[in-house]
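All protein chains of the complex are present and in place, except for one that has been dropped.
Showing chain A:
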Amino acid sequence: MPNNKIEDILKSFNPEKGEVPFSLFIDNEIYELELATVFKKSWLFLGFENMIKYPGDYFTTTMGEVPVIVTRDQNNQVRVFLNFCIHKGMKLCRATQGNSQFFRCPYHGWTYSNDGKLVGVPYYEPAYVNNLDIEKQGLIAVPNVKLYKGTIWASLAEKPKPFDDFLGDMKLYLDLIFDMFEGNMEVYGGIHRWLLPVNWKIPLENFAGDAYHAPFTHASAVSIGLRGAYGNNVRILYPGEGHGIVSVPGGLARKAVDIDALTPFRDRLSKAVETLSQKYGEFVKNMFPFGPLNVFPNFSMHFTWNYIIFRVWHPRGPTLTELQGGILVFSDMPEETKRQILRRALHEFGPAGVLEQDDAEVWSKISENGVSIRKGSIDPKLIYTRGLGMDVEAEKVLGKGAKGRIGEYYSDVSLRGFYSTLKKYLTGEE
C-alpha cells in the first residue's frame, strides 16, 4: 500500500512545528513524489549564461533526473531541450559541454540544428516521404526558460507560477549578488561533478540554514587557523517561498588567513557594499557578503570575502545526489586573482576541501544509518524546533530595506520554511 505509506509519512510531516520525518531522506516513495512534483513544477536553476557565451556553445545537465541540453543557437537565443532523440529515444548529446551548430544522433543519424529543428534524416527517400513530416518534427523543448541577470532557469511545468513570484523576496538578495557583477560574471575553472551518497535535501540544508553544524563539523578549521572562532550570533534569514540565507555578521572568514592576491576581489566587494546600500537600503551594510544561501529547491551559493561558490544538488536516488559545483569570479579581474580565489575556494569546499570533506563524511553516514533504520519500519521525527516562534521581521534586525523574517543564533527558521514549501508540493497545494 504505497499510497497509504506516503499518507502516513505526510501526516507526521509538520514543518511549521519543526517536525520532519526521517523517511523524507531515505524512502523511495517520497523521492519519486518529489521528482513528480517539486522537480516537475518548480523553476530550476540550470547554469550561468557565461557557460554558453557564443552561438553553438552548449552544456548538458538535468532537471531533477530529466536530462536536458542548454544551448545558445545561431541567432543567440538560449534554448533548453530534452536530451532525447525523438526517433527512438537515444541520448542525443553525451558530452557535458562543447560547441556545435548541430546535434547528430549516433543511433540512426537524425540531425537537429541547435534551434531544435529536425534537419537531417538519412535515407529519407523513398520510405519516409509520405510517412514523416520533417518540417513539423524537432527536439522536445522545455516549455519555460527564463534568463535572469546572467543566470539560466527553466521549468518543466506547462504553466509554472511566474518566475518573480517563485523567487519572492529572495529576488532582493540574489539581486545584490548579481548586480554586484555588473555583467562581469564568469564561471572559472570548470564545473566539478561529485556523486554524494546522500539525499539531495541534506547537503543543501547546510546552505539554506543549518549553519548550526559549522562550529562542530568544521571545528578543525579553527584549530588550523583557517577561521577565527565561530560566533554565537549567526543569523538565519527566511525570505519566503522555501528559500534560505545564512547571514554571518561581519563575514567570518575575513580576518583568517589573508591572501594578498585576493585584495582586488575584496576591494570589489567593499565598493559594492557602498553602491548597493544606496540602491537597496542600509541593511546591505549589515549583511554583505552574507554567507551560504539556497534557492528552492536545489541551487546553493556561498558568498564570502574570499570567494563565491555555487552548487546544484541534482537528485539521483533517495540516497544519492550529483553535486555540480564551481566558482564565480569577476571576468575583468587579473588572472592571478582568479586563480587565488579558485585555490582558496577549493582548499575549503569541494571533494578535497578541508571543510566539505567532513560534511561528506557526515552525509554518507546519515544515509548508511538511515537505510538500516528504515528497514526496521522506524520513522523518527527529526527536530527542527531551533528558535521556533522567535523570528522577527528582518528589517528590525538588519535595518532599512531588508525583507523576510530573521532568526538569530542558528535558528531553523529557513529550514522550516524550506520544508513547509516542500510539503505544499508533495500534497499538491503548489
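The criterion applied here is as follows: a residue touches a chain if its C-beta (ideal position, glycine included) is under 8 Å from a C-beta of that chain, and two chains touch if they have at least 3 such contacts; residues count from 1.
Just so we're on the same page, contacts and distances are computed from a predicted model.
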Hidden chain of the complex, named as in its UniProt record, picked from "Zn-ribbon domain-containing OB-fold protein", "Aromatic-ring-hydroxylating dioxygenase subunit beta", "YeeE/YedE family protein" or "CoB--CoM heterodisulfide reductase iron-sulfur subunit A": "Aromatic-ring-hydroxylating dioxygenase subunit beta"
Option touching the unshown chain, where A:12, A:137, A:217 or A:427 are the choices: A:217
Among A:52, A:174 or A:342, residue touching the chain not depicted: A:342
Sole contact to the chain not displayed, among A:329, A:360, A:398 or A:426: A:360
Residues from chain A at the interface with the omitted partner, ascending: 94-98, 189-197, 216-220, 223-226, 322, 339, 342-343, 346-347, 350-354, 356-358, 360-365, 368
